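Every protein chain of the complex appears in place save one, which is left out.
On to chain A.
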Amino acid sequence: MNIFVNQKKIDDRSLHSNSSLKIISLEEELQDKLSKKDTLYVPYEKYKQEFDNVKVYTDLESYAFFDKLSGVITQRQDKRGVLRLGRKIGGDFDKTILVDDLIALSGLFGKISFVKINHSQRNIKPMHVSIILRFMDGVLANLDYTFNQKEDIFIEWSGINEIIEYDSAKIQSFKRFDDKASSLYYDVNMIVKNAYEPDQDWMKLSTNCLSIIEEGLIK
């Protein structure tokens, strides 16, 4: 059985064809609920090395829109371009969101060769973080985060003769009672497809992404 430790609500629409799964909340004690046959899917910030048979998923890669975007970019022969990601986040500043996104983007664009992190004053709300990145393969990226806001994700990809845009505020194919964008729910199929084996390469990647966010250093 696949067991998903759920950081956010998983999209009901992705559950219909997945009967062999279980979703548990972040707060539940995990070890006593697992059998050896289970595969545990955890978000980056909840990963612990003592977990057995575990896979780690990132926030961005668990959305169907990002998976589609990644698929298009990956197919292109010349992958150079500019990615612009803007996120509005519900809670206070949380660096794990930034690390999580760097892991996802490194998975798509490869190694980072330059980074600059700029942030507004921490004692003034809303806090805003602006990051510019250069990836070794020729992609430039700008990531902007505003905390203490209604959740929202905006992505623009400007590739060679190709522009792709996504705005969660506009993509509302299923209007929900909570007014949250329907595309901002995790697709369980994307979690299974894109989750990482936490092997040595992944550990190195996640450690590097953490040091970039904490110290602005590329290791």
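The working rule: a residue touches a chain if its C-beta (ideal position, glycine included) is under 8 Å from a C-beta of that chain, and two chains touch if they have at least 3 such contacts; residues count from 1.
Going forward, contacts and distances are computed from a predicted model.
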**Item:** Listed names "Dehydrogenase", "Amino acid ABC transporter ATP-binding protein", "Putative ABC transport system permease protein" or "BNR/Asp-box repeat-containing protein", with the criterion being the UniProt name of the chain not displayed
**Value:** "Dehydrogenase"
**Prompt:** Any idea which of A:K9, A:K22 or A:H119 touches the chain not displayed?
**Reply:** A:H119
**Prompt:** In the full complex, which of A:D67, A:D94 or A:D144 touches the chain missing from this view?
**Reply:** A:D144
**Fill in**
For chain A, residues touching the missing partner are 78, 80-82, 84, 86, 114, 116, 118-121, 124-128, 130-134, 138, 140-142, 144, 146, 149, 158, 160-161, 163
